[in-house]
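Every protein chain except one is present and positioned as in the full complex.
Going in written order, the chains are labelled A, B and C, and every chain counts its residues from 1.
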Amino acid sequence: MWPEYTEQSDNFGGKNKMIRVTDDVIIKTIARVLTPFIQVYALYVIMHGHHSPGGGFQGGVILAASLILLLITHGWAETKKKFSETKTAVFCAVGVLIYTGIGVLCIFMGGNFLDYGKLGGLLMVIPPEARSLGILGVEIGVGITVMAVMFSIFFDTSTGGNSPEDETTSSLR
Amino acid sequence: MEVTLLVQATDDAFRTLENARQQAIGLLDTAVGLTAETRSVQKKNIQAIFRGAQETRSKLQNFIGTFFLMFVFWVLLSGRFDTFHLTLGIICCLFISLLSYDLLFANIRIGDYGLVVRRFLSYAPWLIYQIILSNFHVAALALKPNLPVDPHVMKFKTKLETDISWVTLANSITLTPGTITMDIKDGEFYVHALDKKVADDLDTGEMEDRIAHIFMEADHIYVQDALDVARIYGAIR
Amino acid sequence: MMLIKIIAVIFMLAGLFFFTTATIGLLRFPDFYSRLHATGKGDTLAVFLCFLGLSLYNGFNLTSLKILFIAVFMCLAQPTATHAISRAAFRCGLKPWMKEGENK
Partner (left out) sequence: MHEFFLSTSILLCFLVLLCLYRGTVGPGVLNRIAGISAIGTKTLVILLLMGFIYDRVEMFVDISMVYALLNFIGTLAVAKYLEIEGEV
């Protein structure tokens, strides 16, 4: 009656178990179907931060959550195609760059740091609209950074610092 | 007197026979219709494969499908129809479609999607009825003072093939009276049932047949039904 | 308008009833798997009914469609989460509670 999980070692043993692909077809399929919707929702939260609750931080967390869902259900090999470690590092930096870039641009236009109203001359719109666009840009930057950092935190804690590629090479020796 | 009785009895017998014949014809028609429907879809599949089309959709088709679905979802979420927000939506949906075009429509066979959707919609009311039934069942069990639960674990091998039908079956089992899918291993479902009765109900396989009907798998049952009915029909004639 | 409100209230009361029975089941059932029966089924239908009632009360607009979307999402997600937990317990080797004399 009870199934024997004697062959547990292939799926259960070893390091980095958290980011292995699960062998449950239900969880895999539901996660596969829901992931794009979660991502669109996260972008909605980022983009509409000035009308409704949310903003860069919350949207970034939801985007990272969708990637984490993909990571724990489809495994690192599948997620790597979409979001590799190199991309994580690059996105971390790019987000901060967008944030600081907008802030410094305001200084160059003659205002304080993150004084969006001064961007109006550059974007050729009136100051209130420039303020709205500036906030949007800053939130996109914050969202990108938060997503990348969240994802890398989960990745590093679940692997314990060992990259999955290292493990496969070391197990061959 | 006896003659009239005899005539009446014969009449009754003929009427019964005629009724049975009509029923058999109806059954045959239904079965033939179902089989024809399924057959046409299968023929389309085979034609598509022979024409050189891939078994699943191409990347571009997936991309476009994902993009439009995501854009509809964006408009539902956003609720703002000015140019700025719609442009923002198009950019976001393009980004998402680039990122995860292979997730939403993976592993779908080429076939008549309209038929699958229609069959699924006709399956939904039965499922909702079962869900409501299951909730009353659990409520009655929880509220009874002596707590008459008698759990059983059972396993059965499914005849379904694709993962989407497995998911439908497993989630339907979890939502319907007194049963939870515990594990799936090599096509065997391990089901925890609250009661001996519901375990037996599940064993009849009605739900599995319905889901096989939706996704047009294990079609041999319908062909077999048609053949059976045809045999009965011939015998009656 | 009044009729729609009454229907919404009826839906929400039904949802509350199922919430209550699910909670009672969660507290009273003898083992982990049977408790999952209570939460997995009861909460799904209860959330669905409550959200249906609230979207009816809200009228026909995009917010109601969002509420209905959450309801449909819960109908997909709740059985999957239930299955995930029960699968974890099953793979860990947690045996279900049986009535006496039926130990396998």
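Heads up, the rule we're going with is that a residue touches a chain if its C-beta (ideal position, glycine included) is under 8 Å from a C-beta of that chain, and two chains touch if they have at least 3 such contacts.
Only a predicted model underlies this, so the values are computations on that prediction, with no experimental measurement involved.
K.L.:
Could you tell me which of the visible chains the hidden chain touches?
P.N.:
Output: missing chain touches A, C.
K.L.:
Residue by residue, what part of chain A touches the chain that was omitted?
P.N.:
8, 12, 17-18, 20, 22, 27, 31, 34, 38, 41, 45, 52-54, 58, 62, 65, 68-69, 72-73
K.L.:
When the complex is taken as a whole, what residues of chain C touch the one chain not shown?
P.N.:
On the chain C side, contact with the omitted chain comes from 5, 9, 12, 15-16, 19-20, 22-23, 26-27, 32, 35-36, 39, 43, 46-47, 50-51, 54, 57-58, 63, 66-67, 69-70, 73-74, 77-78, 80-81, 84-85, 87-89, 91-94.
In this section, only the chains that are shown with their structure count from here on.
K.L.:
Please compute the C-alpha centroid of chain B, do the same for chain C, then give the distance between them in whole Å.
P.N.:
The answer is 22 Å.
K.L.:
Using the average of all C-alpha atoms in each chain as its centre, how far is it in Å between chain A and chain B?
P.N.:
Centres of chain A and chain B (C-alpha means) sit 37 Å apart.
K.L.:
Roughly how far is chain A from chain C, going centre to centre by Cα mean, in whole Å?
P.N.:
31
K.L.:
Identify all positions of chain A at which a residue touches two or more other chains, and write them in rising order.
P.N.:
Residues 1, 24, 26, 30, 33, 37.
K.L.:
Could you pull out the residues of chain C that touch at least 2 other chains?
P.N.:
76, 80, 83, 87, 91
K.L.:
Mind listing the chain A positions that touch chain C in their complex?
P.N.:
Checking each residue of chain A against chain C gives 1, 5, 24, 26-27, 30, 33-34, 37.
K.L.:
If you look only at chain C, which of its residues touch chain B in the complex?
P.N.:
Against chain B, the touching part of chain C is residues 17-18, 21-22, 24-25, 28-31, 33-34, 36-38, 40-42, 44-45, 62-63, 65-66, 69, 75-76, 79-80, 82-83, 86-87, 89-91, 96-99.
K.L.:
In their shared complex, at which residues does chain B touch chain C?
P.N.:
Spelled out, the residues of chain B in touch with chain C are 76-77, 79, 131-132, 134-135, 138-139, 141-143, 147, 149-153, 170-171, 174-175, 178, 180-183, 190, 192, 194.
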